[in-house]
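Removed from the display is one protein chain of the complex; every other protein chain stays in position.
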Amino acid sequence: MSQANVVTNKHHFAHHFASASHEFETCKLGMWFFLAQELLFFSGVFVMYAVFRYFYPEMFIEAHHHLSWKLGALNTVLLITSSFTMVMGVRAAQLRKSRECFWHLTATFMFALGFMVVKGIEYSAKIHHGLVPSIWFNAPGVNETLPIFFGCYFFMTGLHGIHVLVGMGLLFWLMIRAYRNEFSTGYFTPVEMVGLYWHLVDLIWIFLFPLLYLIG
Amino acid sequence: MSDTVSNSFFESSKGWKSWLFTLDHKRIGIMYLFSIMVAFGLGGFFALLLRLELLSPAQFFLTAKQYNQVFTLHGAVMVFLFIIPSIPASLGNFFLPIQLGAKDVAFPKLNLLSWYIYIFGALFSIFSMVNGAVDTGWTFYTPYSSTTDTSVILMTLSAFILGFSSILTGVNFMATVHKLRAPGMTWFRMPLFSWGIYATAVIQVLATPVLALTLLLLVAERVIGIGIFDPSLGGDPVLFQHFFWFYSHPAVYIMILPAMAIMSELVTTFCKRNIFGYTFIAYSSISIAVISFLVWGHHMFVSGQSEFVSMLFSLLTFLVAIPSAIKVFNWITTMYQGSISLKVPFLYFLSFIFLFSIGGFTGVVLGTLSLDVHLHDTYFVVSHFHYVMMGGTVIAFLGGLHYWWPKMFGRMYNEFWARISAVLIFLGFNITFFPQFIMGAKGMPRRYYSYLLEYHPFHVASTIGSWFLGIGFIIMLVYLIHSLRFGRRSPANPWGGITLEWQTTSPPPLENFLKDPVVDNDPYDYEKVEIDESGKRCN
Partner (left out) sequence: MSNNDHFIVPVSTYLSTFLALIFLTVLTVVVAQFDFGPFNIAVALFVACIKASLVIGFFMGLHWDRGFIAAFFLSSLLAIALFFLFVFADVGFRGATEVKEKGKFGIKSPVKLIDDADRYHSTH
């Protein structure tokens, strides 16, 4: 790793904090508050899903046959693994193992990329079959409310996908900083914060998977 | 006195870049103050416009559609651009850290980002206003909002952007209260303003994301037609209302909690007495925040939701009035045997007690199922929420502004004109809105462009009252701006308050205090804390 950017254990924490530890704990608290709001944000789509599953149970059962549970399961495994590599990356940063941290972050990024690729495959298959929201819906189906399911599906997974993309951007930023040796025992706050965000993204998918792909 | 000038945060750096790239919560608070006052002016302009149109039932200068657009913009600007940020972003930003004895908020860069997001959202909304302004009402109910040809998408996206500003401010303030209190300042030694800002921040963090999602769903409904709100596709338009009010009801508590927080400050300082029932007021702020999430259906009693849930919501609505009432009783009791000083901020306190009480009572009236069937969507509702939002929040905001103006800018405003303005606003407000209770109960519907002749006198009175209000605010604008340049320089503690902000200079130095404060007393303990004639603590 670059010698010019070797970081000592002295992190210059912001002036309004009493110590680097104080800054870290405050950032962690703030990040959890932000995650709570992300949770509330996604809660709305789950309520929407629940209401329409309550209204149209058979339609939901019919609809899920159009989804590939294998791809969904693969995506679940990809995200869980990425969560694991992420937390290993945080640990490596804590232990001043910059190279290890860099590779864990890269692995996380690659798993995320894999997730998006699989998502892309799924989406293009749906579009090809005309299983898309409302006005463009063009597929045979017993239930006339089928477009609602696909509206929900695209909206929920699309919103989640945007969060994955944002996470990938953040991971890329971290990868650059890890490569430059910027993290140490005294300062690994950004890695921890992005880690927390990333786990939330994983969490949302843990619920999306059974609800969308494994109905009935 | 000369070090009050040279030490101030205004002097620490100069030039427009020092403002636009500042990380100082005080400067950010002032930038917010300026922004929300412009927003208030814009929203007020729309209000005057619509009240002018309503002077007669015949068409005056607005078509029916334009009238719909004007009241929608009045609502949207006032709610999203003015009142939600108002007290927290301006006075909260400036004073929360100082009251806690901190040097800044927890995340100063996030604070600046919040302001930029606010400005971006505001510009976005102005862009939407001139590109087919929405006519749906600020509540954007489906199915009209999913089918009308006005720029619903642009306006909802701007509200989405503004929501982020609110969320980030909430995160920042919560972290600040948890982590940046000065040594000795336990939770129960915090001023009640800080408690109020904290409770508000909790609601901002938990409720606003649901609005963000609701608006995105509305956009999705318009763009890709997912059909969740469209009955012809199997959707349910009432679902939109559930989603919308899940945020918007707690939102009204985002509006009133900081206002109540200011009241506790005013009553203690201008009665020179310890607050009665500090713990009750502190806990009532938290319980209002909690219960506020349980009552949203009272906006939907006649929407077609089940009668069972209507009854539930009605009961819970009665409950939420209790902590508010506790606060009002405690403030009034604080005045008892106090040494009352009728300065301008205290005039606003007294106005608030009167106006907010009326607003609160009428809220309970509306929360009663049987009465609401008759009163829903009438002017009674309009009057109720103006009494709480304007008679409550705006009055409290003005009270706080006049209280803290000398601290923020180091200048005193002209007391005589400030009194005139306060009286004009109080009178103007009542003349505008009291008749609306009466005509609402008599059946005058809200959001109506025209009306039966029997309501005409009420509308005339209401419009005339709006002119009093307008004049009162214009006078205020003039004397406040005048004070910035020509006002008498203010001492550190013009009112004899004992919370921490009065122990530093007016305006404060860059890092808020010349010496890091250590706290050893309750915030309003006038018996223990002694201050000399210059307002400095001497024990």
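When the chains are written out, they are named A and B in that same order, and each has its own residue count from 1.
The rule is short, and it goes like this: a contact is a pair of C-beta atoms (placed from the backbone, for glycine too) under 8 Å apart; a residue touches a chain by one contact, two chains touch by 3 or more.
None of these values were measured; they are calculated from a predicted model.
When the omitted chain is restored, the residue from A:Val77, A:Ile127 or A:Ile176 that touches it is A:Val77. The omitted chain makes contact with just one of the residues A:Ala14, A:Ala36, A:Met116 or A:Ala139: A:Ala36.
Checked against the full complex, the candidates B:Lys26, B:Lys103, B:His242 or B:His299 give a single residue touching the omitted chain, namely B:His242. Touch with the chain omitted from the figure is made, among A:Ala14, A:Val51 or A:Met116, by A:Val51.
Seen across the whole complex, the unshown chain contacts chain A at 9-11, 13, 19-21, 24, 28-29, 32-33, 35-37, 39-40, 43-44, 46-47, 50-51, 53-55, 69, 73, 76-77, 80-81, 83-84, 86-88, 91, 94-95, 185-186, 195-196, 199-200, 202-203, 206-207, 209-211, 214-216. Within chain B, the residues in touch with the undisplayed chain are 178, 206, 210, 236, 238-239, 242, 246, 293-294, 296-297, 304-309, 312-313.
Following the convention adopted for this analysis, only the chains that are shown with their structure count from here on.
Rounded to a whole number, the gap between the C-alpha centres of chain A and chain B is 35 angstrom. Chain A makes touch with chain B in their complex at residues 14-16, 22, 25-27, 29-30, 33-34, 36-38, 40-45, 47-48, 51-52, 55-56, 132-136, 144-145, 147-148, 151-152, 154-155, 159. Looking at the complex, you find that chain B touches chain A at residues 97, 102-108, 110, 167, 170-172, 174-175, 178-180, 205-210, 212-214, 216-217, 220, 224-228, 233-236, 239, 243, 511.
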